[in-house]
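This structure is in structure tokens; I'll ask about it shortly.
Excluded from the complex is one protein chain; the other protein chains are retained at their positions.
A, B and C are the chain letters, set down in written order, and residue numbers restart from 1 in every chain.
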């Protein structure tokens, strides 16, 4: 089939035409694509990832509300639960390992999680004639945050989202550029679309109209926004997703009996691993958070392009009286319980299993992800901490014996 | 169901028991799980991601062989092809955008791609009594690379992989630690399991037996290996996957007619975006490589936990006589055409569509991913480069109108 | 002389005793050390660095005041001046090059400079029993910034500085730690001593007394404060010194006649240099700011240990209608016009030459440093941008011919 004639629509005939042209049949075309007709253009088939369910993961979750108008998170309650976590992946050993970490935590009083920040940022850039004008523009914006927040909230246009609320505005002048970080909250959605539209409204409707300086060029996003590329700004401060903390204090007994290592061995691994991270220029200090996060993201319809940024992590281990305190900080977990990929049937069902489908669930979901991530960190570290990392080797040995 | 009784096996009864216990049915349990019985523990259901197919993407691909024993890549030929790329995702607009970028390239002579390095690294760590001993160990290892390469190749043990060939050994002493970067090639597999086993063999069978210094502790991996966490080391040098380059020279005409912007506008965006990346501490300089890479990874059974590291990217744009030269460097694309998730039916079928299933295909596959990634970079940049980034806004407007 | 008997005082006899014991005489002991008796312990001699004076450097300087109580910088005026800059160094060519850059700017309308932020930060750390307690502490601190600002301002103790005013407090929880960034302004002093004392007062007198959580340990500084070690946090946001911008728009004529290159050549260099910076993991994007900054610091008694942090820089070049716009952002220029090394006779005299000695001069001084730094950037870049970088080679050739 020629380039020009490649059908781009998603009606059943076009889908079938593409499948025929490519000679596709069997598994990849067997799944009913009707529910996905709006998911992407040139829809042709399906990918399937097997899902394991691991649990219970015991976790004390916080309940949170956003305070108006500044969007500070307020904790309104805490509750202890046990959740079963769906993991979509094909990495033998991962599910069993996460399960073992959860058991070690369970025997030690469980996980505790906290959400401390919620923002998503679109970083526009105004290219001016000079640094002087960029400084003037920055001063104007710094002085009009409240006005812009109100202006946006009062827009009647349909295409401007009322969910994406402007919270803070930060400017960064370099050369002739005034970068502007528009920080929003977007409810239970991840929010890239709605914040993009609202930032466009602010840029064209407010800044270009009211600022004392006329920028040569307004760019919706010029890479200070943290979108799908890890960066120190968002690693340290959050601002692209939920900033979530998870912790547990493992008892000597749980470390020995469930994890089959010792606290001293884990601390020695932590010493070597932390300095190895620094030596190689890792931004994260962690073991394998991306494995857990990718598996939950794939099961629950999150944006897989955000696996890298959502997996930025800062883990610690410290001996305390009761045993070993372990914790992880996920500064920018980009999760949603409504919109995007969460709307499709399979994803929705796995979110329901977690009690995380629909409105009002996003902070719960973020915390479950953090607890599961810490569970895997604990178990994978324990395997690595054994003498010569024998248990880590064994896990790889078993699952890789075919080659 | 209680924690203790959660069935962990993947026989049909156990799978069914878990589904019943969780009240799962309908879509997520409708897919036959038999082919996935070895994919993960506690298998319970499936996730489905819709796949669009975009193409043709015109690309001149290199053919490569590894030179023995040092593992240098030698280019043995080049051929021009057109490929259709499967993209598993639910991000409206992504497929259409990638398609537009491919068309712009098509009208400008197509993409050209190069693989310049192929390695996967396991970074073990020997914790010694002192820096003195760590230095001694490093000297010993630096002087015995050829011996260790041979020793490993001659191991008769079944569990030692003959595919994972030791190429270089680099040491890094800090404090009392001697980190050791074991750099392997692993054929068409991604290779984390096989390199783990071979590094374990080297650590316990060679280093701990033959080195003049007895380390207090051998750790298989202490975070200098670049596994699933982006780091400068692997961004700059590669060493965890394939280092792949893609380029195209867009004509003025293609930029104007297909991309609906101008070369000057694209260069201004590049200026702002590059400096925005620096200002926010991004390691990559790029637009949205993770979107393309995640979508191909999800379709073809690659490890989704590696989306972040595989998406490390360095993009450039420069005006040349013939138009705008655009290029991207992906230093560590962790792809496979055999093993892991590529073995399962759907993934295999999508790899076949690309002509990338099975042995001898991994360099081809890596190049197709790079070309597709650059296609999306081109088109997304063009949308952003329009006045006020109006076209980028429009794309988000259309797909986000529901909220 | 034995270790135990090494005299530590700085009376003339002790100084002489040390000189004798070490067999020192001639140049290094010829300078009268009396004025330096309080400068450091075990004073024994002097180092001398030759100073060149380069100028005039034409620069339009802003005048600034700190708004109470939040410490925002307000620009109260702008004035054009010509300054002569003292440079203490032994790097042949540096002074001539900086002079050439100043001439190019002079022919193009001169430099313009801006101070946009002024802070110095001491980052204390409270190590708690758990993440839970660290989060509670952070919430308490976030809610009591105004109280702490007032509490500190009202302290009657002599050792608490009234110059070091608390402006903002930021918390960062990771693991069981609550890092606390105490951001001060310190008038015309650099301020490390005074902010250290005031942070100690806050830690022991306020936090440990009033917080609802009793930390296990209070540490005055745990490396989030940006002290003498470059970091992304302070590169992006400033917070350790003055954030200063300098710009000039070079005419085609000045580039050609004074700098002996072309704007196109400079832009090509900028392209290669910016991407080279990214490729090698530089935080700065600049050419050689440390050369200018070290030379001014050495002449004027600034803390030479701060050369690295003060030289963090983000430079840009962009073609505009009037020629080439060049700019540099120095996010954390740690300068003083009172206190520390500025009090000693030579340093004071060089500050006087700049019109920057004493109170009320620090913003002026910061801007002069930025303009001089940009002057060197311009000229060094021009030498590098010539064909094959011939002019850069020539400069090194001439001064290095002896070897």
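Some observations on this one:
FYI, contacts are C-beta pairs under 8 Å (C-beta built on N, C-alpha and C of every residue); 3 or more make two chains touch, one makes a residue touch a chain.
Quantities reported herein were computed from a predicted structural model and do not represent experimental measurements.
From the options C:16, C:72, C:228 or C:256, the residue with contact to the unseen chain in the full assembly is C:228. If you put the hidden chain back, the residue from C:135, C:183, C:294 or C:378 that touches it is C:294.
Seen across the whole complex, the unshown chain contacts chain A at 232, 235-236, 271, 274-275, 277-281, 283, 285, 314, 316, 318. Not every partner is drawn; the one left out touches chain B at residues 112, 114, 116, 129-132, 135, 138, 172-177, 232-233, 236, 245-247, 249, 281, 314-318, 320, 325, 327, 329.
Everything below uses one rule, namely that only the chains that are shown with their structure count from here on.
Taken over every residue number at the interface, the positions common to chain B and chain C amount to over half, indicating a same-residue contact. Mean C-alpha position of chain B lies 41 Å from that of chain C. Multi-chain contact residues of chain B (touching two or more other chains): 232, 235, 271, 274-275, 277, 279-281, 283, 285.
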